[in-house]
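The structure under discussion appears below in the form of structure tokens.
Note that one protein chain is taken out, while the other chains of the complex remain in position.
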Amino acid sequence: MKKTIKNKIINDPIYGIITLKKGIILELINNPLFQRLRRISQLGLSYLVYPGAHHTRFHHAIGAMHLMQNSINEIKNKGHIITKEEEESLLIAILLHDIGHGPFSHALENSLVKVSHEKLSVIMMEELNYQFSGKLTLSIEIFKNLYSKRFLHQLVSSQLDMDRLDYLRRDSFYTGVTEGNIGTERIIKMFDVVNDNLVVEEKGIYSIEKFLIARRLMYWQVYLHKTVISFEYTLIKILQRARYLVQQNIKIYSSKSIIKFLNKDFTIDDIQENKNMIHEFGEIDDHDIYFCIKEWVKERDYILSSLSKRIILRKPLKIIISENKIEKQFVEKIKKETQKKLKINKEELEYLVFTHSVSNKTYTHNENKINIITKDGVIKDIAESSDQFDVKTLTKIVNKHFICFP
Amino acid sequence: MKKTIKNKIINDPIYGIITLKKGIILELINNPLFQRLRRISQLGLSYLVYPGAHHTRFHHAIGAMHLMQNSINEIKNKGHIITKEEEESLLIAILLHDIGHGPFSHALENSLVKVSHEKLSVIMMEELNYQFSGKLTLSIEIFKNLYSKRFLHQLVSSQLDMDRLDYLRRDSFYTGVTEGNIGTERIIKMFDVVNDNLVVEEKGIYSIEKFLIARRLMYWQVYLHKTVISFEYTLIKILQRARYLVQQNIKIYSSKSIIKFLNKDFTIDDIQENKNMIHEFGEIDDHDIYFCIKEWVKERDYILSSLSKRIILRKPLKIIISENKIEKQFVEKIKKETQKKLKINKEELEYLVFTHSVSNKTYTHNENKINIITKDGVIKDIAESSDQFDVKTLTKIVNKHFICFP
Amino acid sequence: MKKTIKNKIINDPIYGIITLKKGIILELINNPLFQRLRRISQLGLSYLVYPGAHHTRFHHAIGAMHLMQNSINEIKNKGHIITKEEEESLLIAILLHDIGHGPFSHALENSLVKVSHEKLSVIMMEELNYQFSGKLTLSIEIFKNLYSKRFLHQLVSSQLDMDRLDYLRRDSFYTGVTEGNIGTERIIKMFDVVNDNLVVEEKGIYSIEKFLIARRLMYWQVYLHKTVISFEYTLIKILQRARYLVQQNIKIYSSKSIIKFLNKDFTIDDIQENKNMIHEFGEIDDHDIYFCIKEWVKERDYILSSLSKRIILRKPLKIIISENKIEKQFVEKIKKETQKKLKINKEELEYLVFTHSVSNKTYTHNENKINIITKDGVIKDIAESSDQFDVKTLTKIVNKHFICFP
Partner (left out) sequence: MKKTIKNKIINDPIYGIITLKKGIILELINNPLFQRLRRISQLGLSYLVYPGAHHTRFHHAIGAMHLMQNSINEIKNKGHIITKEEEESLLIAILLHDIGHGPFSHALENSLVKVSHEKLSVIMMEELNYQFSGKLTLSIEIFKNLYSKRFLHQLVSSQLDMDRLDYLRRDSFYTGVTEGNIGTERIIKMFDVVNDNLVVEEKGIYSIEKFLIARRLMYWQVYLHKTVISFEYTLIKILQRARYLVQQNIKIYSSKSIIKFLNKDFTIDDIQENKNMIHEFGEIDDHDIYFCIKEWVKERDYILSSLSKRIILRKPLKIIISENKIEKQFVEKIKKETQKKLKINKEELEYLVFTHSVSNKTYTHNENKINIITKDGVIKDIAESSDQFDVKTLTKIVNKHFICFP
């Protein structure tokens, strides 16, 4: 009988033990749309550079929920009211915040369908709300920032949300890039709420600076690592080529689950109009893509097979990164040499030699800025509060340009 | 120019930074037969219980090689001779010790082909030896224990080999079962060689005891966790059912890579006679199996589809574990109830209700026993050396019997 | 205003952040009798072998209180009642459980005064109860096992109490003997209460085994490390010699705080009769002893100065450890040689050549045994529950005999 109130616990290498609350939380976790996140890697192809990075969106979502619970406890301890219903809705909102991710997470975002993962998350949350008879309504409101208590949304989505607190720490842990580690526990202990805004106590200022710098470090050392970029753009090119061949009626291997998405470029409207679509999209995970790529290695089309081999045998395209735009002349030279060597046409060349840019902004002055509260109760933007460490420079967008070629 | 002597380094969350030596080591790592290990999970389906456990055979092999390098350095520092050639061969032997593993590692061992992973490792090592013009000959001799210096083999395969030192620590790390963590560094510092035997200095005795108890703990808490067993036997049953259907000419989905292995039960002779076979086996990894299972969810055969769903949706068969054999009467009762409820025939029942046993022996008195050297130079088996901790009880085989059912 | 409900937080390298509750808890921590624990090392002279081991009784007490809070939360979550008053009393009881420790903790126990630290703790708790107008009455009852709810006492003092959970982990952490690390978090998550007994859920059995083996390992590797023993017995001999000289009216340096305790061997009755005594004892900490030893290095008495030098210059007496009693003949031989070489008399010889024994029992079958509760609700002693790991052998007392000599 006592057993009936028992929650489930799971082991997390980072936080130790995480409690999964009985009831709707556990039911959502057991839902097929959520279980599929077990088969979607958090960091796409980063494991080809950091062999430990095989953790999943599933694990990240559970971890972020754990941090949310800690934050809720802290804020309540500081004397603020969060109702039972709000608490549960917060846990659900963060649990499902990434549910719209498709295979390889960001690496293939906007590639399989032309829709961002956030929008897909909302659609899936609405589908789950339907399945759960409206019990997710408040969660969705909080997620969309439509709920009156604004700080609840900030816990789910802001520059200091549970998403970031978990992913930075988790990605740091699994890649072994220990410098990216952040003191989530200390940051959470410094949380407070003032005027319906999530704020950080002044003595936490160094932890926030550390958090920003760790985030920046993870961007350049992991997320935008040049070999990772090379592989992820290769993956995108593979899907583009497959789509091209399919649409040209050139027969290539394709699983039933994926062929539909190669045949047509779906938009958000397509998905919203046809409820089946979201389930069909939800059936695709990393394994489907890997399986196709492994098959495509053996295809006759040189572009498709040679790019696929690069993933499977870990042979990255060369990549040159520069702070300036890659000079046109240089690009032309590379293209000419490649075309000559491989005897391919101009159109095929676009899959093997291409330029692009990536960018990162560590901190943004916007309405979701990070607020520091001083001992005197004054609230300041972190970018104004730091004495020495120039947070302002972190608001600068850094662009890096690159060219990939065989 | 100086650059030409540079080795490659990779990040490991456990040991920090691992150096990959230029030359044959790096070439072997880049070989397709080795790169495939990136797509073979170390712990099969354990991630369904421990969500962090997505690490791969690739990572384990690299980690074990790192420990081998440390052990070689230590033993050389203690004044023993290991030649340059022996050193390289040791590193290769441990790097390749698990190369014969197929998808899901142990979970599907003897299932896809009726051959142990050790034998497959030897066959693959011989294939690589052919590709590398005989440069692996000494490695293979050491691996097979045919080389004159016996302690070299003990570093590769014994009760205290680099394999165990790495996998216990790595599996402990990724599952978050911190109690399984072992002090690899301290154990290695205690290594010495006496009469061509790897021995451990007496003051390392507690570390060895701890290692044995950690190993035992990992067995029952992770490797033989009851829900993991339930899932892994479900996986085996899925493949049996698929094979049965294929051999009955009932059409089910099957990828080209796998169909061959479902059609026929290959033995070691088949593989040794036909060199292609090992490459065909080498093309199969976790993704192929997952892809098939995902397709099989939609098959018309109830057994195949319902078992496949259990994996994909994480719905384990119930499992009861007992120290005694499951009573026949009880098994019959369960079978009768299941048959009645699901309306399936007797033959189908075998896939859904089954008994089996698992066993574990923490320590074995055999020629590869763990030797302790006392300060006076006397060598003793650890099972004789410990004053209080009764290692002898650890030599007992523990059997656990179980029954699975829907 | 909100500020007034704020607790204090401190950083702990092991648990992260520890909350110190406002009110009586914080007041007790600020009491001089508690603050003195900052100047009493947890592990006596172990830092002469493990240079990291400078942590204090203060830190241990705070850590144990933190674990107590977690255990209370867990037990309450499992549906058991612990009242507000009981909760506070439990926190106080564990906070003060070691308050009676004198300089160097166990190393000088029964040496400065002939009273165990537990008895001194009770006397100090009673003194604090007087200062705090009786608010500690329930804590003292729980501590002495006089309170009706027996499991509360078990959390404070049993084979699985917060004291052990913290000190094993903390000592392991600061010495760097990582094998001694235990999964406190997991053990606490497995706590339950049945029939007023603290029990551990069956699935926690491996963690308990691990805890026992870690404890054993820490005993022989750290607490009873032979060089540590040599230093700690040297310290005892120094105090004996100082006392002898003082009582013989031979003038040696002595601080006012210590001279009283050298002049007379105080018993528990002396201390209970005279309330001042406990405060006088409470003024002595590690610094007083170190300061005297440093002065004694320069004394004319050869025994006192040579032993003192051994501590200050880290020159341990030689020590031979054996599982059997040291043979009389051997002892005599050593004594004769030493006497001849150093030209000292028989009485002096006893300070430089001496035998003794240390013992350790990892687990005890007694009323405070560790109880495991099976899924069926049956309660068993851990020594009966383990299938393979023979806990019974751990109940054996292991004695080690030693001889120290210059």
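When the chains are written out, they are named A, B and C in that same order, and each has its own residue count from 1.
Basically, a residue touches a chain if its C-beta (ideal position, glycine included) is under 8 Å from a C-beta of that chain, and two chains touch if they have at least 3 such contacts.
What you are looking at is a predicted structure, and each value in this text was computed from that prediction instead of being measured.
One chain is not displayed; in the complete assembly it touches the shown chains A, B, C. Looking at C:Lys144, C:Lys294, C:Lys361 or C:Lys380, the residue that reaches the missing chain in the full complex is C:Lys294. Of the listed residues C:Ile10, C:Ile250 or C:Ile379, the one in contact with the hidden chain in the full complex is C:Ile10.
Screening C:Asn7, C:Asn30 or C:Asn110 for touch with the missing chain picks out C:Asn30. Across the interface with the omitted chain, chain A contributes residues 178-179, 181-183, 186, 206-207, 209-210, 213-214, 216-217, 220-221, 323, 360, 362, 387-390, 393-394, 396, 398.
On the side of chain B, touch with the chain left out of the figure occurs at residues 2, 5-6, 9, 16-17, 78-79, 185-186, 189.
Panel shows chain C; residues 10-14, 16, 30, 32, 35, 38-39, 47-52, 54-56, 58-59, 62, 173-177, 255-257, 283, 286-288, 290-291, 294-295, 312-314 of it touch the chain omitted from the view.
The rule we apply is simple: only the chains that are shown with their structure count from here on.
Placing every chain at the mean of its C-alpha atoms, the farthest one from chain C is found to be A.
Between the Cα centres of chain B and chain C there is a gap of 43 Å. Touching two or more other chains at once are residues 177 of chain B.
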